[in-house]
Each structure stands twice: as structure tokens, then as C-alpha cells.
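With one protein chain withheld, the remaining protein chains of the complex are depicted in position.
The block that comes next holds chain A.
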């Protein structure tokens, strides 16, 4: 009886030690990871050109960045200006801006306020480099203009919104139309927000595009005060 109890106590003791061991290990690993991230960011930032010169080392460096989650393309404006002009800084920032937009697309359909984009881009760039300003991001988006007009800034009221999905590749309109069809040829903005889970911006953008294309007619005469969009060939 006594032996059994002793065994029980010992078991509890072992478990506590084991848990302590595991949590201690986890803490050290997290510490090492953040240390690793810091030095890696530092190297990506200071030695970019040297790293590029040696393709084999470049591969190893890239692997480290990928594992640790360091953006190998984060540099400061000042570094480039001395050597190569601002070109590459804005091109890198362009990659980061597009990536931030792509990550959010499932949620916002490719529309994001510029201020929010700046916050997300800075988060991606890590802590080693200077934060970029709204002007920098705007400049980077302008530089992407060479790649077609699909990625652009829209002015909605007093706000500036980045549109990252060009109309030709946007399937929101298809969804709006099928919603209208199921209701007998018309739809209200609020219906779309509810049924499709779109943000108000996204709804307005889709409806406006369909108006511009001459697909929809506006009906403001309803007693609930909600504008209706009619699609004649669907009714």
C-alpha cells in the first residue's frame, strides 16, 4: 500500500519535471528563433549585393529566410539611393504591396484602403528596416503601372482605396448577377452584403462597374429608400 502511494508520488514528480523540461525547451527555441530572425534580417539588409554574387550561398540564405520567415527583399530607401537610384527599393516594395493585397483578397475582394495596406506592408517588412510611409507605397504602386492598369488607386469619397483585381479577372460581377437573377432581376446593396459577405466598398465597386458597363439600371423610387439595381435581361 505504501509502495503504491510512493510510486504515485514519484510519477507525479516525473511528470512535473517532464513538463518543465518541455516548456523550458520551447522557451529557448523561441528565443533562438527570434535571435535567428534578427541576425538574418540584419544580413539580408546589409549584405544583399554580396549574397547575390555567390549563387550557392544565395540558395542557402534563401532557405534560411524561408524557414524563419524573413523577407529577403526588405531594404531601406537610403541604401539604394547611393548605389543604384531608388529603382529597386520601390520595386521591392511593389512585391510586398501586391503580396499584402493578395493575402487579403479572399476577405475584401481586392479592395483595401491605402492606410491599411501601409500597416500590413510594414508588418511584412520586419523590424530591421525603416517603416515605409504612405507616399512610399503610393510611389511603389505607380511604378507597377508598367505591368498594366490592373493594380491601381481609386478615390472613393475622401478615401484612397487600392484595387488589386482588374475588372477582367474579377468574378464579383458574376456573383452579383446570379444573386439578382435569383431575386427576379434586381438586387439591393444590402442584399449583397448579407448574402455574399461582401464589404460595402466591394459591393459598391461591383455595382458601379455593372452600371458603367450599361448592364444595370438604377431605381431609387422604392418606399424603403434602398436603391435597387435592375438587370433588364434577367427579369
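Operating definition for what follows: a contact is a pair of C-beta atoms (placed from the backbone, for glycine too) under 8 Å apart; a residue touches a chain by one contact, two chains touch by 3 or more; residues count from 1.
Criterion: contacts and distances are computed from a predicted model.
Choosing from "Trafficking protein particle complex subunit BET3", "Vacuolar protein-sorting-associated protein 36", "Ferritin" or "UBC-like protein", the protein name stored in UniProt for the chain missing from the display reads "Vacuolar protein-sorting-associated protein 36".
Interface residues of chain A facing the missing partner chain: 11, 14-15, 17-19, 21-22, 24-26, 28-30, 32-33, 35-36, 39-40, 42-44, 47-48, 50-52, 54-69, 72-73, 87-88, 91-92, 94-95, 98-99, 102-103, 123-124, 143-144, 146-151, 164-171, 173-174, 177, 209-210, 213-215, 232-234.
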